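A single protein chain has been omitted from the complex, and every remaining protein chain is retained in its original position.
Up next is subunit A:
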Amino acid sequence: MVGGLCKTFLKCLIGQHTRLSRDHLTPELILHLITPACHLWHASLENSPLDDPFWAFYWPGGQALTRYILDNPGLFHGKTVLDLGSGCGSAAIAAALAGASKTVANDIHPVAEVAIEMNMEKNGVQVKPETYNYLMCQPTPSQNTPKFDIILMGDMFYDPDFTHLISKWLRSIHPDSMVLIGDPGRLPFRQHPLQSSLKCLHQYNLTKTSQLENNGLTQASIWLLHEPR
């Protein structure tokens, strides 16, 4: 949790370095993002005042997942939803717009938590931001991930180090939870052992801006995880 004064500072920093953007697959949502019009877009990592601003980019897997939620609101209405690695919070915000009964936007990055709050306010919905690290925790029976009807993972497979952590974590979640994954064909995902347990639900073409942000990628797909996990 980020304290009051620090939060105000972070909000200023986020406001200063991002633009409110609808230039993505879900123009219904307005989001604080680093766009080609921001100076940070062309900056080097060393010159960025924001440490690894992963949340300031609308990752293609997250865009596709959010689009899927907005196009299929019935699936999410009245459901409890966990958006893991929420980033800018888009998928959680879309689930809340679709009428989910409870939406948790989880991202371990403390600045992401603030950005999610700002984006949630801009879109006039309530989601619960949290920074708990589900992947690194050692779940005991009492500490198991609380039961969610739907678990969302938008572009979580960019880091090969997460591979086995995600597999391990998925074994700890409630067996009735529906797991939806958005991914643009990143290598660690294509080579993930989960591949045999996935069903492709939909494929989206990325916008031009998203392609510029993700050299070499042109599409993103939605996958449903089914048994066995």
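Quick note on the criterion: a residue touches a chain if its C-beta (ideal position, glycine included) is under 8 Å from a C-beta of that chain, and two chains touch if they have at least 3 such contacts; residues count from 1.
Note that contacts and distances are computed from a predicted model.
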item: The complex's invisible chain, by UniProt name, from "Trm112p-domain-containing protein", "Phosphatidylinositol N-acetylglucosaminyltransferase subunit C", "Electron transfer flavoprotein subunit beta" or "[RNA-polymerase]-subunit kinase"; value: "Electron transfer flavoprotein subunit beta"
item: Where the unshown chain meets subunit A, residue by residue; value: 34, 36, 40-45, 48, 52-54, 57, 158-161, 186-188, 211-218
